[in-house]
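Would you mind keeping the following structure in view while I ask a few things?
Heads up, one of the protein chains got dropped from this complex, but the rest are sitting where they should.
Should a chain be cited, it is by its letter among A and B, assigned in written order, with residues numbered from 1 in that chain.
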Amino acid sequence: MSMYLQQLINLIQLGSIYALLAIGFSIVYGIARLVNFAHGPIFMVSTYLIFYFATFMYEFTANSWLVYACSLLFAVILTASLAVLIEKLAYRPLRGGPVVALVVSSVGVGMILEYGVLLLIGPVPKRMPVLIKDIPFMIGDAKISLASIVIIIVAILSMVLLSLFINHTRTGIALRAVSQDPIAASFMGISRSFIISVAFILGAVMATIGASLYTTIYFTFAPYMGDRVNWYSFIAAVLGGIGNIKGAVLGGFVLATLNVVGAMVLPVSTYKDVLVFAVLILVLLIKPTGLLGKKVIEKV
Amino acid sequence: MMNKRPLIQFDSVGMYFGGIKAVDDVSFSVDEGQIFGIIGPNGAGKTTIFNVLSGVYVPTKGVVYADSIPLNNLPPHKIIGTIVGRTFQNIRLFNDRTVLDNLKIAQYCKIHYGLKDVLLVTKKFKEEEERLEAEAMEVLQFLELSDKAHIIAGTLPYGAQRRVEIARALVSKPKVLLLDEPAAGMNSNEIDELNVFITKIKSDFNLTVLLVEHQMKLVMQVCDEILVLNFGKKLVIGKPEEIRNNRQVLEAYLGKAKMQEGR
Partner (left out) sequence: MKQTGKKVLLLCFWLLLLFVMQQTQIMSNTLKLILQYIAIYSIMVLGINIINGYLGIFSLAHAGIMAIGGYTSSLISMYLLKAPFFFPINLLLGGIVGMIFGLIVALPSFTVKGDYLAIITLGFSLLVQSLLQNIDAVGASRGLRPIPKNTNIFWVGFTLLLAIILVKRFVNSKYGRSLLAIRNDPVAAELVSVDVKHAKLVAFGLSSFLIALSGGLICHLLSYTNPGAYGYSLIIEGLIMVYLGGVGSITGSILGATIWQILVETLRFIGMWRWILGAIILISLMIFKPTGLFGNKEFSLQWLRQIMRNRKEKRAIHDE
């Protein structure tokens, strides 16, 4: 019983993190129609930013909440700026050209970030200082950690705030308009360039928050983590339907379920990968646009 | 007098997309050698009929026959090129390919060699390639496009592109030609030329022609029989003289109110 409760908490915790990652990726896709291979590396960079600021702050205070809040703020601002810079330099010049060019360019950007950090900082994995204090407490037989609850709360809060932003602010509504029909939106006076920047900022914000939560579970991080994060974000987003926030959340939880259940049931970690891939193919065969994706009927 | 038989037959065909009935219980037949027009206001289901005939859509209800063969479960590439050839409302040429290449691509189903022949450059490969080039050039000649054979299709003027599209539809020697709004954007003189053109290729290539069109001048002049659709349903079918003054047809196009205040 208690093991199931623990696994359930694990699942919700992991699912919410994957959901955040997938949301960030999906927003950029929905607005800029780009499979952003730089998404994971941007996540990785934000992790390092959090690390350095947190380490720095810990020399002045021992309050982990304060450190968390401040380093998160610091990292969000810098990561968002980085994302906007990338968009202006490597993506905007390609708008209107072949679609492949955007994806390939994002691969290049991802590489620069990954190898840049690798060469400038070093390949040795680092350990994130504690951002969310872990106080284990018992529910019956089950050992639950406070950190898990906080992670879940932070993730849900982020999604709620995002939802409020998208549904109740002018920029948010403009965002939805561009995602549905960019040309019509431009006729309404919505600047596409501005909205694309907003999308990248939101993506970066989600990634940074996700990074802080991710490293609370998996303490170590290294330059190559971007690849793994990319893969998780892609799968979760595709499962639910790329460009669709609800889909990203669903996909995140499906992925987490597969991972947790897979780890319990299957002997070797590889078979987990096989399971995930098999489920992905199955879902896409039945619903080629993802679980919550919209079917596009091509006009002949 | 040729014994005319139905080449195309729609038996109570319905095409439903969720709640929308694009085509609803439509039955008609087209005899061999006819020029058959399909008209109706926008959204009436005309292009849907073409899409069903080309295998793009599988009819939700009913059966479509071409040359007595039911088309319902055939993929487009099996229908096109054997029985049917079609053009598109918005010209869909392969813009970065030459005119000749556009035709060669459309001969895919008529090329009878396999990968083995390609990789080993067998006699069959060479013969087939020669044959298809000759046949393609022949069609281009008929349509007065020979001099444009090696020009990139996307660089041609609109009128020439339309003719290339028709050439491409004809190169696989279909029995039925589907023309989707061939008169779009044409003036009165051009429509007269198009009339002559359609009649000519019909006899030269031994075709049955189905025509979706908005330009009434062309429809009335060139068609043997006309099907009028409205909201996916068959309104009336008949010869041009019958359709021209048919009250229901005029109502469908102009709306009941206009009818009452007009004539």
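FYI, contacts are C-beta pairs under 8 Å (C-beta built on N, C-alpha and C of every residue); 3 or more make two chains touch, one makes a residue touch a chain.
None of the values given here were measured: they were computed from a predicted structure.
Peer 1: Give the residue, chosen from B:Y16, B:Y65, B:F88 or B:F197, that touches the chain omitted from the document.
Peer 2: Going through B:Y16, B:Y65, B:F88 or B:F197 one by one, B:F88 is the residue touching the chain not shown.
Peer 1: Which residue, B:G14, B:P41 or B:P76, contacts the hidden chain when the whole complex is considered?
Peer 2: With B:G14, B:P41 or B:P76 as choices, the missing chain is touched by B:P76.
Peer 1: Looking at A:V109, A:L175, A:M225 or A:L255, which makes contact with the chain not pictured?
Peer 2: A:V109
Peer 1: Among B:S54, B:N195 or B:N230, which one touches the chain that has been omitted from the display?
Peer 2: Considering all chains, including the one not shown, the answer is B:S54.
Peer 1: For chain A, enumerate the residues touching the unshown chain of the complex.
Peer 2: 29, 35, 90, 93-94, 97-105, 107-109, 111-112, 115-116, 118-119, 227, 231, 234-235, 238, 242, 268-270, 273-274, 277, 280-281, 284-285, 288-290, 298, 300
Peer 1: At which residues does chain B meet the chain that is not included here?
Peer 2: 54, 56, 75-77, 80-82, 86, 88, 92-97, 101, 104-111, 113, 115, 118-119, 121, 125, 129, 168-169, 172
By our rule, only the chains that are shown with their structure count from here on.
Peer 1: Please tell me the distance, in whole Å, between the geometric centres of chain A and chain B computed from their C-alpha atoms.
Peer 2: Whole-Å distance between the two chain centres: 49.
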